[in-house]
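All protein chains but one are shown at their positions in the complex.
Read from first to last, the chains carry the letters A, B and C; within each, the first residue is number 1.
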């Protein structure tokens, strides 16, 4: 693991998710750019001190030299965004597989280069768009893939949050809040944080390609260069229309990511805040509520749950699905075994690239007040 | 009443709504452009046959000649859209007060002329944007008016329906379905039907002015000139952002009109499908659910309900609020009494005009792919 | 109408419900035991003063003498409970049909006598158990009647309210609150008010007979002779188990009447507070939500609604269904026409009697701490 020093809550998600299925063990890390913090974290985690490093470069160097049996199967990157690219590059050049937090990198240039590197060095690469790890998002995907919704006409995605205070001075916020600092997150804040998840959810669930975007962005924090709020009109290649609404400043919203997809035969709706339910409505029939952990769900979905019906699973389990599937894919390749039928169900470097491209085009649309092709 | 012959369900709403509070009596009508159908309807309604007319012109002529005690207090217009203007004009010229179904008229030109006529002849004029008759929409309005939400940052309005079949030939639909026929509804279908309600709800609840719009429209019925689906980006004069999403083709949606308003101190959400509940979320506090018919609601709200808590009121009662308030305003003027403090709480000719102007600008934006000022 | 003077809100429900479908007209009344109040109410309602009476006896006397064309089709009784019996008796003896508010009468003796009178004089008699007028309660009934739930195993009914303050002196309450006064409501308060509705809902929806009851009652108002709270265990004739929980003192509950029925093949749940939805869950299938006003509902249900999907109907419309069906049955008999297929869908004297018998046995069970046969 690179990043995730004391106090990083995102890294905590990653570790709990990785550990849940007893298939992945954390054995080495460079947890902070400050060596003493990295060592401190290693102690907290009871790691072998020899494999706790003062910098990611040192880690890449030393771990690459270990014999095959001891070598890391993959490296998990949970640093702030601006380090994703250099860290990933360092380890890819040494042949390591990578699991990287989202958004992939800082901008489209880095994304393009990273995509090339991954292809060239032929490593496995996952991006933790963790929300597509939820079982009922998978049920939605499967129902659409099988044509149960008919032709898709409209897609509405929202990612509504409230983690940026609007009536505060940007300077006081910035101190603690790297997400609003262009130097650390790149060309966007809300889009990078939320929009990339929303775009990934649309792609994953609908299987449709976004063709064009028109965007209206806004910073509601005075002095803040980066947007906190965005509404994006979508036109899909198949003729469907859609929108993504996302925001960091909506009082009362608690990580409210949701998607509604309307087809000619049926429609569906899924909300991350109530993740075990998928509402499906067919023409001239009553609404149907699919619930997680039941036998009537699709095989892809049942493969992604661990408990019986009525025993709710949630965020950590969804996250764990990404880790587990990636780890199984890594293992299958390592031992040249055949992977399980659903082991490739995790977001890849291409999905990460797609997110960066989307952000790039959304910003372009806003700056030019015009539709921009994806 | 003009319009509302046998089989018109909208007219049925109007009559039940008008009759609910035992303050309004239907005494005359021209119910159809076919005289025999009008007479038939008069019989069904047990009206005095002398006051059932074969045409609205005949009705206007004869009713205008009645002595003051017998004369109609106001005329209710429930015809298809293309007749709103000529019928209203005919009666306004004879000095009658008018209550007219929405959208006001066919296009902005008619709206402009009608607004002038109403001003010149100094008649009272209501438009049945019935959804703002719901008590909890009024609670939302009052809380915002009193500043409980702080500065408004974002407004999201949706009006999602499913009454146009997408896989049918336009000709077979049109026969029964005047709402898709430009000759009868004017320059828009979905916007006229749904968008005008959504715009009115935003105006009524938030009290904010829409400054600019950017729209993406779509017809999902092959051969249909008019749009069935629209997503409209909004910029408000106060700097808030927003959107209106509306559609006639969303499988499973049953008249799903809803509004969410986000302010710097609190946010609120109201859904017409669950009309007795208003969700309010304050910064750093738990969500609060205001419920209709309770003592803790604002006076404007309590004035609009008839039953104790837990005895649900719904569509007819909301519609009745528009009728009742308008009728009381008419009566107060007639008898030169002071109107009650909330009697002016109904949509007026200005609101009707605002809706037509909004539709006009939305279409312009779509045709030019650009932001258009309201 | 007998009862329903100025300030009676229950009578207001009755009048709005009766008037909704334009099939019933209020033409005469004795609205209060105080003649001047009765006359005042007659004026408010714009009735012909000759048919507004100072007492129900005077009304029965004079109305019975009117010629057939003018005579009342039925009498609606909306007095406090203790007058139901004498008023009904007076009018039955003169051959009038009766619609009476619930509970039927004060105790089982009165109920037995009234049942005999109705049979002997062969009048039509309805009891306004208004909650079984809701369309989705009818959908529940139809699904069970058709065997879609399989064998019924368990029935859970609740009627949870909060209209009696617990920390107040009984004397100060009683002054305004006849519902706690044995002289005016009979042998029970909560059971008469709420329990009879709950029992009727169980009977109507399930079609099952209750065989035995065991009850625990409680007064939470110091000095109050009558119970405010009851939990009743039920054993049904078919072997099913069940319970009715009801209360007047549950903080926050707003007229929360609900029923859940569990069968070997499926189960269903309906809540009066959200009346347009019926949840049905089948073995090994996802939950299904039936919604009011849709085409897929049973004919009995569609016969009971007036608006299109998504246009919510509620309390008044449910109440109106009782009035309308009873009025149509009265009319069919009067003109010796065949009644419509669903016109007999209203609660009768037998249902009213059943309620009084249930209350009687519940009290007996509580007093003896033993199971009592119904």
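The rule we apply is simple: a residue touches a chain if its C-beta (ideal position, glycine included) is under 8 Å from a C-beta of that chain, and two chains touch if they have at least 3 such contacts.
Computed from a predicted model, the values in this text were never measured in an experiment.
From the options A:93, A:148, A:283 or A:316, the residue with contact to the chain not on display is A:316. Across the entire complex, the residue among A:8, A:97, A:206 or A:256 in touch with the chain not shown is A:256. Although one chain is not displayed, subunit C still touches it through residues 149, 151, 153-154, 156, 166-167, 214, 216, 218, 220, 229, 231, 233, 235, 241-243, 245, 247, 249-253, 262-267, 281-283, 287, 369-371. Residues touching the missing chain, restricted to subunit B, are 280, 284-291, 294-296 (touch as defined at the top).
Although one chain is not displayed, subunit A still touches it through residues 9, 12-13, 15-16, 19-20, 22, 45, 161, 253-256, 272-275, 291, 293-294, 306-317.
The definition used in the following text is that only the chains that are shown with their structure count from here on.
With every chain reduced to the mean of its CA atoms, the largest distance from subunit A is reached by C. Ranked by how close its mean Cα position lies to the mean of all protein Cα atoms, the top chain is B. Subunit A and subunit B have Cα centroids separated by 43 Å. Subunit A and subunit C have Cα centroids separated by 56 Å.
Averaged C-alpha coordinates put the centre of subunit B at 36 Å from the centre of subunit C. Contact of a single residue of subunit B with at least two other chains is seen at positions 253.
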